[in-house]
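Each remark here refers to the structure printed beneath this line.
One chain of protein is taken out of this complex; the other chains stay put.
Going by the order they are written in, the chains are A and B; count residues from 1 in each one.
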Amino acid sequence: MKAYIRSAAIVAPQDGSAGTPLLRQVLTYTGNRLTCAEPDYNQFIDPRAIRRMSRIIKMGTAAAMQCLQLADVQMPGAITMGTAYGCLEDTGVFMKRMVEQHEEMLTPTSFIQSTHNTISAQIALQLQCHAYNNTFVHRGFSFESALLDAKMLLEEGQKQVLTGAADEITPYSFSILQRFGLYKTDPGNNIDLYNRPGKGTMAGEGAAFFLLDSSDHPGNYAIVDGLHTFYKPAGIETIWENITQFLAANELQPGDIDLLVTGRNGDAAGDKIYAEMQEAIFPEQVAIGFKFLCGEYPTASAFALWMAARILKEQQLPAVFGVTQPASLRRVLIYNHYEQIHHSLMLLRAC
Amino acid sequence: MYSSNAAVYVGGLGVVTAIGNNKAECLASLEAGKAGIAGITLLDTIHKNTLPVAEVKLSNQELERRTGLRAHTSRTALLSVLAAREALEDAGISSASEWRMGFISANSVGGMDKTENFFPGFLANANSGHLRSVVNHECGAVTEIAADALRIQHFVSTISTACSSGANSIFFGARMIRHGLLDIAVAGGTDALTKFTLNGFNTLQILDKEWCMPFDEERRGLNLGEGAGYVVLMSEKVMQSLGKQPYCKLTGWANANDAHHQTASSPEGAGSFAAMKGALDMSGLAAADISYINLHGTGTQNNDISEGTAIQRLFSAPYPLMSSTKSFTGHTLGASGGVEAVFSALSVQQNLVYPNLRLHTPIQALPFAATTEFSRAHTVHHVLSNSFGFGGNCSSLIFSKS
Partner (left out) sequence: MSDLKAQIVAQLNLQHVKPEDIGDDMPLFAEGLGLDSIDALELIVLLQQEYKLKLNNAEEGPKVFRTVRTMAEYIKSHQA
């Protein structure tokens, strides 16, 4: 069963409009944080529903609705999504009031919306979609689990599955993650992310949704041929082994890959894995990063899938990557790791 | 490699709830009609003397000792390891096995029990508080503590769809087996009581200040509980190689969305009807084949009438036996689908029907009543287990004699 990407949409730190070529204009951010360029949500969400929604719920719902609009599909056969942190803003609001008001006079709205499946539920509610609806919350595997679920649903006979991911940064989460030493401290910008040596990355966030379809339609973006995740690999050899076995399982050689998309995020230790892997397995391939565009967050691989799908659809590598376009743009391999713990491979093919 | 009718066996069970620290203790309490609901002892909250809850009767220190996990581990993870390890040992599977094993666990608030201790200090000063208290805040972090303790590495994931999370984890694991992606799936859910959830449910005014009375005309609301429950699902090949009798088979499942309201269930039970119907269709059973229904049965006015109405629409007289074991364990949220799957599998294996405690006046609008007697007198062929959550997320599982 093929899994065609029929449409893809984002709310991200970059403009993802379908009408203009991919990344024609790139938004720049200085420091250690990229935030979403948010659309006018009234285009995508019933205004009566918006009043209660926090930012991530709007981001996720808008990306999902836009995705369906692009595909001209009213009702998906199932909805799956991933979010590592869930609705942090609502969680923070409820927690703050609970502390400051000593558990008295609390209101339900932020509690209800702090529930991790709020976004997928809101999408179902907006669409009046009674179909299968699932939310995965597994850190750097959240989106990959949702995508796996979607691919299995297609195998089981579903025709169209809406799948995606969303994560947000809030002042609380940023402040805490910063204390963990995750982010850079120099004043550089995101375009230079890979030239800012040392430890740390830039914080990111975003929502991305895809309509996966089991059949070919004119205008489909790409085909998701393969997906593989591996958890806490013992060492670099295990990583290489996973990658070569994944290619072999898809009856491919490293040389069959036209473009490699890696999760480089500017953190020296984490980026070393990509560099060594590239040198060992893909010495000839053109490689590009994506986290200089969206920042680092547990579901950033969804942004990578959106970007790769657009590249395959448009058959054009945007100038921002500063590399020579390969002679053929047929197969793209996305390799991402989150904090060196969660590793994922996604294999795409042009339609 | 998807095989739509490949058998999925339940080969091991593990559970911890307010009525017992393992399945033998839980079964003894179910048989004795002994609920685990009492006053709050573990949380520092203003609701201490007003809201009864169903706490697991082990302190964090005792849980750390039993699981071998380090101090300051989230209680959600501690409960998870205790129950999942029981399930794996019960199945007779060593973590060093060559099978492709996955751990799919559900929870609703991850390491919130630790985060909520961190927050008051953090609000006062953003640089204060031990980072170790928030490092495992994420739902997935809790799963990984357990997966690492069980040494399961091939596949790990976490599902969070509120109160149906545990059921969704279980059938996700079953699907991975049917797709040939896993040989063994340890699947279920865990949740510890937290001030966050207690206060959250309290704002919705659906907590009963007395012991809950599911499916009673005079029901007032739910009691929150805590716990964990896991099943070990396995393929035919694994089952044969182990050479022992499984508890039962998982033959049907479905998830559907009510798409009615963020928290409330639709009056006609659209989502719960579709979930139960979907599970029956998958297992190839008629409604009349179900021997016992383990109800979602939280005890709120809205939940119970919605579920009851959906049952009335799908089933006809004579109605199957049914009860809500939440009258014993409280509502364990993300764990409930796992806990009740364990109870359901034991029901099929041992022909058990559990009582619905404190039922005085059955819901008058419904043509059936929950059963109030513990029984071994019925042959239990198929059990339907319901789990319905916020966001209209409705799931049903069917366990069948193997």
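Quick notes on this one:
Please note the rule applied: a contact is a pair of C-beta atoms (placed from the backbone, for glycine too) under 8 Å apart; a residue touches a chain by one contact, two chains touch by 3 or more.
Keep in mind the model is a prediction, meaning the values are calculated, not measured.
Screening B:A7, B:A38, B:A126 or B:L204 for touch with the missing chain picks out B:L204.
Touch with the chain omitted from the figure is made, among B:H154, B:H261, B:K277 or B:K401, by B:H261. For the chain left out of this panel, the touching residue among A:T20, A:Q43, A:Q74 or A:T107 is A:T107. Those residues of chain A that touch the chain absent from the view are 47-48, 50-52, 105-109, 112.
In the full complex, chain B contacts the hidden chain through residues 203-205, 261-264.
Operating definition for what follows: only the chains that are shown with their structure count from here on.
Chain geometry summary: the mean Cα position of chain A and that of chain B are 30 Å apart.
The touching residues of chain A, counted against chain B in their complex, run 79, 84-86, 91, 94-96, 98-100, 102-104, 106-108, 111-118, 120-122, 124-125, 127-139, 141-142, 145, 149, 152, 155-156, 172, 175-176, 179-180, 229, 231-232. Across the interface of their complex, chain A is touched by residues 2, 4, 45-47, 108, 110, 115-116, 119-120, 122-123, 126-127, 131, 134-135, 138-141, 143-144, 147-148, 153-162, 168, 172, 175-176, 179, 195-196, 199-204, 254-263, 270-271, 274, 389-393 of chain B.
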